[in-house]
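Of the protein chains in this complex, one is absent; all others appear in place.
The letters A, B and C name the chains in turn, as written, and every chain counts its residues from 1.
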Amino acid sequence: MIFSLILGFLLLIIGLYGMLTQKNLIKIVIGFSIVDTGTHIIIVSIGYLSGKTAPILDSTVDLANAAKQVVDPIPSALVLTAIVIGLAVTALMLSFVIKLYQKNKSLSIDDYQELKW
Amino acid sequence: MDKKDIKEIEKQMKLANEGLPEKERILFSDVRPTTVAPLNKYLENFLNWARARSLWIIGYGTGCGAMELRPLMTSRFDMSRFGIAPRPTPRQSSVFVIGGYASIKTIKRIVRSYEQMQGPKFVIALGSCTINGGMYYDSYNTINRLDYYIPVDIYIAGCMPRPEALIAGFNKLKEKIQTGECEGMNKYAENFDWYKKNQKQIIKDWNMPDYNW
Amino acid sequence: MVNPIYILTLSLAAGFLLTLIDKSGRKLSLTVFYGILSLNVFIIGEWFYRLTFLNTPTVIINTAGFSAPLSINLQLGMQEAFVLLFANLTALLSAVYLFKKFKETHISGLILYLIMIVGVNGLVMTRDLFNMFVFSEILSISTYALITLTETKKSLSAGFKYMIAGGIASTFFLLGVTFIYYFTGNLNLDFIHLGNFSNLGFISIFLLAIAVFIELKPFPANGWALDVYEAVDSGIVSVIAVVNSAAIFFVFYKIMPILPQNFLNVFGIAGVITFFFSNLMGLKQKNAKRLLGYSSIGQIGLLVASLIFTMHLPRSLMYLIVGGFFFNHLIAKAGLFWITGIVKKENLKDWNVLKNNKPLLVLFGILLFALAGFPPFAGFWAKWEFVKMLVHGKMFFVVGTILLGSLFEVIFLFRWFTLSIKGDEKTEHKNISLELSKMFPTTIFAGITILISVLIMKFFYDFNWLHALPVLAVLIINVIDFLPSKIKGILSLAAVLTYGYLIYPLESNIQLFFGIIFIIGSAINIIGTLNRKGKSEGFYGLLLMMIFSFGNLLVAITYLEFFLSWEFMTISSFLLILRGKKAQKASMLYLIFSTAGAYLMMVGFSLAPDLVSNSVLILSISNVSLPIAATILLSIGFMIKSGSLGVHIWLPEAHAEAESDVSPFISAILLKAGVFGLLMVGISYIKHTPSFDIFYWIGWIGVLTAIVGAFLASFQEDAKRLLAYSSMSQVGYIVASIAILSHLGWLSAMYLSFNHMMFKSALFIAIAGVYYRTHTRTMYEMGGLIKKMPLSFISVLIMIIAVSGVPPLSGFGAKWLIYSSFIEKGWYLQAGVLFFASGVSFLYLYRIIHTIFLGQLKYEHQNVKEAPIWFIIPQYIFIIGIMAISMFPNLIIQPLNSIAMRYFNSSIIIDGYTISSSLGYWNGNLVMYVTMGVFVVPLIFLMLFNGRMQKVKQFNIVYAAERPESPQTTHVAHNMYAHYRKALGGWGKPRIWDFWHEVSEWSHSLADSIRQLYTGNGQTYILHIIMYVIVIYFISGV
Partner (left out) sequence: MNIWIKILYAVISVLVVTIYGLTLGGIVRKIYARVHGRYGPSVWQPFLDIIKTHGKRVSISHGYMFYLGPIFRLAGGLGTYLFIPVIFGSVVFSNFSIAGDLLLVMYFIFFGQLGMALGAGEGGHPYSPLGIARGLSQMTAFEVPFSLAVIAIAIQYNTFNLTTIVAAQQGSILNWTLFTNPLAVVAAMISLLGMNMHPPFSIVLAPQEIPIGPPIEMNSSFLATLQTNRGLFTAAKLILFMNLFFGGATNLPIMIIKTFLIYMFSVFVGASFPRFRPEQSMRFFLKWPTLIGVASIIFIAYF
């Protein structure tokens, strides 16, 4: 759990670093995607409890003590939603990038700063 | 005479002021000067007595003779003891001292200043130049005889007359005033057209009203 | 009664179905679209009505058949209903606004819009944190996509920056939610309590809070938002800035209960800082939409701060403050964004197209005044109560920052406003097309702002109806604006007199005295305005507003009533000044100083203890012991209005640039309002003198005002400016005399006030007449007008004698009283300075009468006529007044004596016409007779004994034996006192003007350097956000 948590944070930081340093719009989107992934890993990792089984009520789980035997299902549910949303956002970002490229033939973020002050 | 005639006459009495551009005519008075009769004898005598003892000279050195006025003012000859004092504006002075030759340019100013003095007003002309042109008798640029242009009360001959002569002239003027002979102001008004004709004959750039109030 | 869940489901369903519906024509899909939006409004409106007025209990909607925390629950209480009603209404109106666009674009636009509304509605109602995340993402994604409706480089790049920033924020949000779940095992707000958290757990709360806070665009992590405001279509922007902000603000409100106090404090301060800096940076902004963006960001900051700082207040007060700010800001902002879309001009300077477009201008004005927080709009009440609350909580630093920020906001908003009305003439005027679909929502919102203000005034404060009169006057006159101005003028005169009659049974003589100055003085001055030709649209409304506000100052009972009237007065006079031809800068200066003064007064009144009695303020204030700080602040506020030294620079500009028949009101009457206020402070002061003698210094300021004003007046070339400085100088005398705090001092202050009202009115009206005929105010362009305007000349002559204090006219009475009071008080050096000032006043008085009426008449004025009769009448009324009190000084001295005796022991003895003080005596009546005698005797003598007198013309002067060249070169007028300027040397430099100029320059340069933060680079913005999170993290000390 700790390992995956650290991994998640690492990915998050790598992603942020990428977003902050890369000039290419696509790379920034990739950075964002990495941040997203990192977040998802963090979410999943906090829901995991070692030595417990998946939260599915089948024969292996004692119905009376179900809550003690399975891992928390909510983070998994959350992460599914988050992945979907992250996907949507990433897709939208990429479509923005395409539009921008179509209009201005440039992928460098430095070429899009006429709005300022 | 009905009212129309009176108006017509009044209109004729106005000065034409032809020397002025159209738009400037409203800025100058176009009234003709008139004669003013003296008061009754005693009062006039009294006033003449005062006038003779308070002669204010217009401070305008018209010609080279004005040089001789300076010693007259200062301590050597001291004209103030005769009640004579310089005055910086013609509005307030009663004696106009023409200091010698009068060039055509100057005579224009002399006429203006003379007309702006309030009567009774007196003129003393210094030196030969004002009498007959003196050494400039044939100059293209000076007048020969002053009293063609303004009435002169006293001429003081000489080239130049010394302050002593000036004092004598002033004393003569005083006498004349006291006897009521100095009516230059009325003379000028009576013969106004004649004086104007003479003046305009020599002053070509006449850019002032016909009578400078 | 429809289940509120339908506002989610209906929109969602419609969103999915629209693609299909659109196959059978855009008309149908549009019908469905607007139908759904209206239905939403209807449903929520009904709920709002029930929840608010029928006291229906809060509705909890459980999904999936379970109650929380097992399932997600939605909650619809009064607060939610309020926000939702507002958001859905705005969304509907925005959609109406976007009608044209929706007709043309792809159907996805409509769908996205509906989805966005789903996001907003869900976000407001849900109580589940993760659900909140989902709805916020729905909202964000649909918003990002909506931005692409305008496919320009600017909007796309702005959208991209927005997405990145939003993405980072939502990442924080998600992390926060996750960890909260980790620490509490719960996601429902109702089941999360502060107590559940370990220290580490606070980080999760922090992440959640900061994520929401960043969505609220705190300074400086808000560059992305500004870009969006600037680039995106106005219709969409109004949704983003208003609907989205409202929803996110509400989210913040919802999570507030789980935030620890130290977080809240930090966020509150951060909100205040945001408010301050965004308004500061707004100063430099030239782009209209970005300007609104700065304002928007600032207002949200204020909103957050107000929410945090008012948590502990009683509910109704908190609703007034937060609700006031919320409503005021969002409605005004939406309306203004819409207007930017209608006008379609980016640069503020191009906005003068509004000039020819009255309906739009009115809307613009209403929304702008509302946004700036002027009464009667909701923001004003909110600000008043908020400041009061903060002051009571001793949060002076916050108050100062907020008020300074507000001042900046007023400056840039009204620069925009004045530029719209009085911008440069050069730009071409194309008429703006007023599309119904765009005007309709704007009008509705302007209407709502007014409605809300009426409701607040009626239900929250329950004012005397007199206090609504100023606004009513504007409305009524606007209704009858089609009438010719003469009729309106006469009606106004009747209205003012009726008003005077209504308030006549006044409680005290001091009110009556100022009532005469305010009401009777105004009434006489109105006669001067009857000269107006045409319709003078709007003029009389503003004039009445101002006059009624003067009157309301007298009858105000509470501080708030007084301040309300004061603000009404400021607004109306500002707008009146703005009507002048070149009054843009002048009115701005006036407004800036007035607003600053008003803010000081606001703090001052907040510091003042509660009133104990129920009589009018001027009386009841004597029972109140004002703290030193309140005395100082109030005095400064009033002295700004009366143009005291240091804060006088608005005065000459405003007086000079106002229309010439308005100037008498501004100078003769408006300044007296400041005098009235100062007197009011004095009344409290004498009863409860604090240890530190403030009025001693006020006295010095007054004295220096008198001398500096007199000198400045002497060096003016502009007649009205000269008179303006003269007013400054005269009011300096008045202020100084008030500061004496003695019977004689107040007697002289009131005497001079009355006198000044009369002579300055008459002088300004006389100059108005001259200006009307000659079309110039520059004095050296005039001259010799005595021949053409003898009546005006006589009036000016009498008035300048009255000003100068030369006996026998009433001005001498003022001088006599003042010097006596100063010597009696022991203010010897001050008296010496006043002697000097009164000597210097001769310079400007001679200058104004000489350069205008004497000397040489110019060619172009040879045919001017006497001033119109409407200008002559009031002047001669005032002359009669001056003559009456000169001849019979008891007429005025006796009543004033009794007024002053209310506060001090009498120090004068009135015996017949002789008035004696401890120092001397004066018999105005005898002086008048002697003067007449010594005047008439020489006159008769001269008439009898003068010789034949010839009247001559202007060029019949001795001119060194030459004739004058032209009237221009003969008239001595320009720089008449050059030698005095030379003698004064360095003392003659306009240092105070320079000082304020520097202040302005510095604040603008500061704004310019701070806004360099916003480089326009998306990555910088991310960095800002991350840095901001880190900094806030450390400051909040988790």
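The definition used in the following text is that a residue touches a chain if its C-beta (ideal position, glycine included) is under 8 Å from a C-beta of that chain, and two chains touch if they have at least 3 such contacts.
Not measured: the values here are computed from a predicted model.
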item: Among the chains presented, those that the missing one touches; value: B, C
item: Option from C:Thr126, C:Asn956, C:Gln1019 or C:Ser1036 whose C-beta touches the chain left out; value: C:Asn956
item: Per the touch definition above, residue among C:His850, C:Arg902 or C:His1004 touching the missing chain; value: C:His850
item: Touching residue (missing chain; options C:Leu363, C:Ile786, C:Ile885 or C:Ile1032); value: C:Ile786
item: Residues of subunit B in contact with the chain not shown; value: 36, 38, 46-47, 50-51, 53-54, 56, 59, 74-75, 78, 80-81, 83, 85, 88-89, 91-92, 94, 118-120, 185, 213
item: For subunit C, residues in touch with the removed chain; value: 784, 786-787, 790, 793, 797, 800-801, 804-807, 812, 815-816, 819-820, 823, 826, 828-829, 831-832, 835-836, 839-840, 842-843, 845-846, 849-850, 854-856, 914, 918-923, 926-927, 930-931, 933-935, 937-939, 942, 945-952, 954-959, 970-973, 976-977, 979-980, 982-983
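Keep in mind that, in the parts below, only the chains that are shown with their structure count from here on.
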item: Separation of subunit B from subunit C, taking each centre as the mean of its C-alpha atoms, in whole Å; value: 71
item: Between subunit B and subunit A, distance of the C-alpha-averaged centres to the nearest whole Å; value: 113
item: Intercentroid distance (Cα basis), subunit C paired with subunit A, Å; value: 50
item: Residues of subunit C defined as touching subunit A within the complex; value: 130, 133-134, 137, 140-141, 144-145, 148, 151-154, 156-161, 163-164, 167-168, 170-171, 174-175, 177-179, 181-182, 187, 223, 226-227, 230-231, 284-285, 1011-1012, 1014-1019, 1022-1023, 1026
item: Residue ranges of subunit C in contact with subunit B within the complex; value: 859, 862, 947-948, 950-956, 958, 961-963, 967
item: In the complex, subunit A residues that touch subunit C; value: 12, 16, 19-21, 25, 28, 32, 35-36, 39, 42-43, 46, 74-75, 78, 81-82, 85, 88-89, 92-93, 95-97, 99-100, 103-104, 109-110, 112-117
